[in-house]
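Quick one: the structure is below, questions incoming.
A protein chain is absent from this complex, but the other protein chains hold their places.
Per-chain numbering from 1; labels A and B assigned in written order.
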Amino acid sequence: MTLGYFWSILFLSLHAMVPITLTAAGEVVGERAGLFNIGLEGILLLSAFTGALGAEAGGWPLGLLVGIGTGAVVGLFFGLVNAYWKGNQLITGVGINLFALGFVAFGLQALGTPGFHDVPRDVRLPAIQTPVGGLSPIVLLALVVPFAIHWFLNRTRAGLWVRAVGENPEAADVAGVPVELVRLLATTFGAALAGLAGAYMAISWMGSVTKEMAAGRGFIALATVVFSGLRPILTLAGGFIFGFFDSLATWIANIPGVKEAVPWQFVSTIPYIATLLVVTGVIGRVRFPKALGVPYRRE
Amino acid sequence: MRRLRATLRAVAESILAAAIGLVVAGFILKAWGYSPISAYIALFEASFRDLYGIAGALANATPLILTALTFAVAARAGLFNIGAEGQMYFGALAAVAASLFRLPPGLHLLVALAFAGAAGVLWSLVPSVLRATRGVSEVISTIMFNWIGRYLAFWLVANVLVDPYRAEKTITVLPGSRFPTLVPGTDLSYAIFLAVAVALLVYFLLWHTVTGYEMRAAGANPDAARYGGVRSAGVIVLVFLLGGITAGLAGATQSLGRPPTYAVYSGLPQISNLGFDGIGVAMIGRNHPLGIIFAAVFYGGLQSGARVMQLFAGIPLEMVRVVQGVIVLALALPELLRIFRILRRRRVELGGER
Partner (left out) sequence: MPEPLLKAEGIVKVYPDGTVALRGVDFDIRPGEIQGLLGENGAGKTTLTKIISGLLPPTLGRILLGGEPVRLRSPKEALARGIGMVHQHFALVDDFTVLENIALGTGRPADRALRASVAELMERTGLRVPLDAPVENLAVGERQRVEILKVLSRAVRILILDEPTSVLTPVETDELFGFLRRLKGEGVGIVFITHKLREVLEITDRVTVLRRGEVVGEVLTRETSAEELARMMVGAELRPRGRRPVELLTDIPRERREAVRTGVEPVLVVEDLRVPAEGGGEAVKGISFELYPGEILGIAGVEGNGQTELVEAICGLRGGRGSARLRGREILGLPPLELYRLGLAHIPEDRWKYGLILSFTVAENSILGRQRSPRFLGPLTVLRWGEVFAHARELIARFSIQAPGLEAPAKSLSGGNQQKLIVGRELSKEPDVVIAAQPTRGLDIGAAEYIRDLLLGLRDEGKAILLVSADLDEVLELSDRVAFMYEGTFTAVTTPAELDRERAGLYMGGMRG
C-alpha cells in the first residue's frame, strides 16, 4: 500500500519533471551564452500544439520532430533579434508568449473545440510498460540530456565557446570566437529542447492540447535555471522537485478524505509557492554569467 | 521641437509595428483558409463604424488601459512587473466583496473601488518586498503570484463569494456600487472615465512630480539616479504600489462596470488575460499613459471587431492576440524604423569595415 503510493508518486513526479528539466537544461545553454529567454512558456505551448498536429499528420516521430522544429524556429528568431540585432530580450520573450497564447487558442478554435484538443491515442508516443505503469521514453531521455549538456559545456570546444561568449564576449571575440553566431546557436538549441518538452506534453504525457497547458512551466523552468545555478545536472534535481510538487497536487487531490478537507485550488498553488520559496532561498548564492542579457557590441 | 520629433517617431514605429502585426496575422489567416482582406474589412467596420462599435472598443479598452499602466509605470522605473493579471483578479473579487454589505449608492462604488485597489496592492506586496530586500527577480515572482492568485480566485468564486442560488458565479454586485452604463445597449460604462482619469493621473505623477522624476531617473540611468540621491528600494515599493492599485481597479471595472454581468464567473472567463493583454498594450503605447489610451482603444477595437468577425465569418476571436504578439515582437527590434534603412545601406556598402 505505502510502497504503491511511493511508486505512483515517483512516476507522476518523473513525468511532471520532464518538461521542466528539458526546458531548463536548454535554457542553461542559452543563458550560459548570454541570452535570457522569457518566451519559454510560449515555446512550450506552441510546440505542444504543432507537435500534436504533426503527430496526427505523420505519427509520433513526426510530432516530436515538428515540436523540436517549432522550438528551433522560434529560438532562431529570438537569436536573430537579440544576438545580431541587439533587440530587447525581455520584450521579445513577452512577444513570443503573447503570440503563442493567441496562435494556439486561435488554432484550437479553428480545429473545432475551443480551448481543447484531444490527441488520438494511436498517434501518441507509446509508453514503456513497467510493472507499476506506463513510462514515457522521453522520461529516460530527460534523465540523460542534462548529463550530455554538462559534458558538452565542460568538455568540448564548442561548449567552451558557449560559456566564453556569455561570460566575457570581449575575450571570446579577441580569441576569434564568432560571438553572435555562438549565441544564436545556443539559444536555438535551448528553444529546440523546450520544443521537445512541449511536444512531449501533448503527445506523450497529457495526450491533449489546451490553452493553459503550459501553466507557467516555462517560468518554473526559468526558476529552475536559477535554482541550478546554471549547472545542467542540477536541472534534474530542480525539475524533480517541481515535478514532485506538481504531481503532489494531483495526487493529494485524489486521496479520499484529503480531497474533501483541502480545496483543490489550494493544492494547485503548491508548485508555484514552492518555486517562489526555492528562488528566494537560493538567490544571492547564484552566480550568473557576467554578460547575461547584455547585447554584445564591439567598441 | 525635438521632443515632438521623438514623439512622432515613437508613434510611427507603433503604427508600423501594428501594420506588421496585421500583415503577419493575415498570412496566418490565409494559411488556415480564411480571406484576410474581407476579414479585416469586417473587423474594422464592426469596431469603428458606428457608435455601437466604438462603444465596444472603449469598453474593451477600459481594463486594458489600467493593466497597461501597471506594466508601464514599472517599465518607466526599470522594472518588469508582469503581475497585473493576478492583482487584477483580486481587484475584481474585492469589488464584488464590497457588495456583501450595503452602503448608500455612489459611496458604495467608491468603497468598492477602494477595496479593489487595496486588494491589488496586497497581491503585489510579496513580489515587491522580495525584490526590494532580497533582489528576487520580479519576472519570476509576479508570474508565480499570477498562478497562485488564479487558483485562489477560483476558490474565492466557488466558496466565499459564491452566489447561493447559482454556483457558477459570485453574488451579483449591488446596483449602488455599479458604474452607470454610458451608452445604453452596449457594455460601455462610466468606468472608461475612471481608466482615462487614472491614466492622466499617472501621466501627471510621472512627469509633474518629483516622485515621478525620481522613478523615471531610476529607470533611465540607475547610476545617475543614485548619484542624484534616488533610493532604489523606495522606487521599487512605489512602483508595485501604483501597479497594484491600477491592476486592482482594472479588475473592478469588469465586475462593477461591464453590463450585463455584474459578477465574476467561475474560471474567470471575462477577466482572464486582461493583465497579459495590458502588457502588449503598454508596449504598443510605448509605456506612455497617453499612448496607452490610444493603444488600448485600438486593441479594444480589434477585440470587439473580432467578436463580430467570429460571429459572421467563423474566424476565431483569438486571432487578435496573434496580431498583438506580432506587434510586440516587431517593437522588440531596436529602432524599428531604422532597420529598413540599415538593410538598404548594407546592400550598398558590401565590404566596408572589418
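By definition in this document, contacts are C-beta pairs under 8 Å (C-beta built on N, C-alpha and C of every residue); 3 or more make two chains touch, one makes a residue touch a chain.
Keep in mind that what you see is a predicted model, and the values were worked out from it rather than measured.
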item	value
In the full complex, displayed partners of the excluded chain	A, B
Sole residue of B:190, B:213, B:265 or B:294 that reaches the chain not shown, by the stated touch rule	B:213
Missing-partner contacts on chain B, residue numbers	1-3, 6, 208-214, 216-217, 220-221, 223-229, 231, 354
For chain A, the residues touching the chain missing from this view	155-157, 160-161, 163-164, 167-168, 170-172, 174-177, 287, 290
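In this text, only the chains that are shown with their structure count from here on.
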item	value
Centre-of-Cα separation between chain B and chain A, whole angstrom	27
Residues of chain A touching chain B in the complex	38, 77, 81, 85-88, 90-92, 94-103, 105-107, 109-110, 114, 215-216, 219, 222-223, 226, 263, 265-266, 268-269, 272-273, 275-276, 279-280, 283-284
Residues of chain B defined as touching chain A within the complex	28, 32, 80, 82, 126, 130, 134-137, 139-141, 143-148, 151-152, 154-155, 158-159, 273, 276-277, 279-280, 283, 316-329, 331-334, 339
